[in-house]
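Here the complex is missing one protein chain, while the rest keep their positions.
Naming follows writing order (A, B and C), and every chain is counted from residue 1.
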């Protein structure tokens, strides 16, 4: 499942909804990305997430389908927020559930690496010295590249 | 932080409590272990967790301290339940928070691998054909061995 | 065809969407970028670093040599920074 929304999310509720009645699941890996108060030595007051409605949903669904297929997941969820956020706010949630923990962990790392490089979101950070669009990181491309096959 | 308890836990509440006010945290990795309804081709109705009070707390604290030191974590939590449980019930929670997602993910995998091999818990699974103590898995030892240095 | 701009391309060009009708000799993304870059100083600025601008044709990532024939929606944006 994927959701693109402005609202916040509740991790426990999402885990429960996703695993409810699926008692063959043994492990659930989760990642939550938060807005940081610092970026590149600069103090951050606000973050705004722009995205490409339509393409975003398509890409998230594609990324999730790839993870489900590669790791044979029993359940998975991606939630990505957009719009104005503040330091400490939740940005993104990935949940991957499997009979075994290795698959859950690996698939979750994969989801996050691919999200960072393939989902059409753009972050704009605001501080005392104004607003700046966040630049893509080479390290994110490197992280995503390890899943190529 | 570590907790050994019979009560269930709420993942969202624990994440919030752990990251509250620490806005330098960018990523929170979480793992939840659940009781499975099948084990080695056998249907499971109940699971009971025995442990070694005193040594358990010592070992969990040691495992957590090792992760915090190796990955320079900003926050971490291990909760492990004991006593009688049922399929679908939450057994264990590990949370690792860091400025960067790679550290959070890796530290979380480390915590789970070490928990599986160093924390004095023993699982007993009950099915139609009676109760059986779960046997340790060689794969868990292999997984733990990759963190040796 | 509809052209969409995101993030700082949107700001530099001053709009997030427009209808364009490029001449027939504009056949792929690279040529479309050259053609758009001529439309004004905002466009020239937005497309100044050709290497960094990413494109999507009908919501799928597209390389410079991807043909645009039949496309209904083409988007230009910086490298993504979500997650």
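Here is the rule we use: contacts are C-beta pairs under 8 Å (C-beta built on N, C-alpha and C of every residue); 3 or more make two chains touch, one makes a residue touch a chain.
Bear in mind that the values here come from a model prediction, so they are computed numbers and not experimental data.
Considering the complete complex, the chain that is not shown touches B.
In the complete complex, the hidden chain is touched by one of B:1, B:38, B:99 or B:134, namely B:134.
Mapped onto subunit B, the interface with the missing chain covers residues 33, 49-52, 54-55, 58, 80, 91-92, 112, 115-124, 133-136, 140.
We adopt the following convention: only the chains that are shown with their structure count from here on.
Chain A has the Cα centre that lies closest to the mean of all protein Cα atoms in view. Put simply, the C-alpha centre of subunit B and that of subunit C have 48 angstrom between them. For the pair subunit A and subunit B, the distance between C-alpha centroids works out to 23 Å. Each of the following residues of subunit A touches two or more other chains: 33, 112. Among the residues of subunit C, none is found touching two or more other chains.
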